[in-house]
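Submitted below is the structure of interest, expressed as structure tokens.
Shown here: the complex without one of its protein chains, the others still in place.
After this line comes chain A, so read on.
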Amino acid sequence: QLSLFRFTVKRPFSTSHSSVDSKEMKKFQLLAHKWWDEEGEYAALHSMNDIRVPFIRDTLLSMSSNYHLGNPLSGIKILDVGCGGGLLSEPLGRLGASVTGIDPVEDNIRTADQHKSFDPVLAKRIQYKSSSLEEIVEESMETFDVIVASEVVEHVADLEMFIKCCSQVLKPEGSLFITTINKTQLSYVLGIVVAEKILGIVPEGTHEWEKFVPPEELQRLLESSGFSVKTVNGMLYNPLSGSWSWVESTSLNYAVHAVKSGARAQSHATDTPPETDIQQHSATAGTAG
């Protein structure tokens, strides 16, 4: 298994063995300079910060006992996969985290680098790199406390491999945060037809319904890769107010928090049901070098 990963690293942007889809890259390239227009094409992503940042922040705060006044995420190393123009990296950086943002589209990284450059505090706390997730796996084994993959997994070519790579660069008991779109009739009607073609909330052609991920499928993939899913929350966008809120239903958008199993499986015995424990054991046995 490991040798396959090494092979993949030497062949960037290969559609069959990489999580990056080159067609997807082209779509984002065209809009690279539009990231920071709060009322432009990415307005909905800007306002998503109002719920995803508190979600990440509060989850991490509840798991840690340290609190640095004014910098609640101080000391935490975060990997923002598919960071785009840095819309999520910057608030996490402002809260004190050390953020590494990666994105395969070079123009996105250029935009992100330029935007953070005017703020000396952010310029130091955030590092951007034009790269796919696989390309950094080797040098970043078990490096990060947290990975955020927000509005990304619906664009990747090979989701299972993507999750395995996340597991590799994450420290034991590290957190993985994912936000994405469910694959339902409702998400086709509202998420593609209405959002893209009618209301223009999302630039047309951004999403392909086929690549949407149901939460059950995501949960299955996560648990078979050594993660324990802690939270699944539905999200809803109100186009009239331009704001997001948490909802019961995961039929449209949803967020997931999962934790990588620790080095000692016993530490999770109280949180996870027995069958998951056995699965995690066999998963880690399979991929251990």
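What we mean here is this: contacts are C-beta pairs under 8 Å (C-beta built on N, C-alpha and C of every residue); 3 or more make two chains touch, one makes a residue touch a chain; residues count from 1.
What we mean here is this: contacts and distances are computed from a predicted model.
Asker: If you look up the hidden chain in UniProt, what protein name do you find among "Importin subunit alpha", "Origin of replication complex subunit 4", "Translation initiation factor eIF2B subunit delta" or "COQ6 monooxygenase"?
Answerer: UniProt lists the chain that is not shown as "COQ6 monooxygenase".
Asker: Taking the entire complex into account, which one of A:Lys34, A:Lys129 or A:Arg220 touches the absent chain?
Answerer: Answer from the full complex: A:Lys34 touches the omitted chain.
Asker: Using the touch rule from the top, list residues of chain A that touch the missing partner.
Answerer: Touching the missing chain: residues 33-40, 43-44, 47, 49-50, 53-54, 57, 69-72, 90-96, 111, 114-115, 117-120, 123, 198-201, 239-240, 242.
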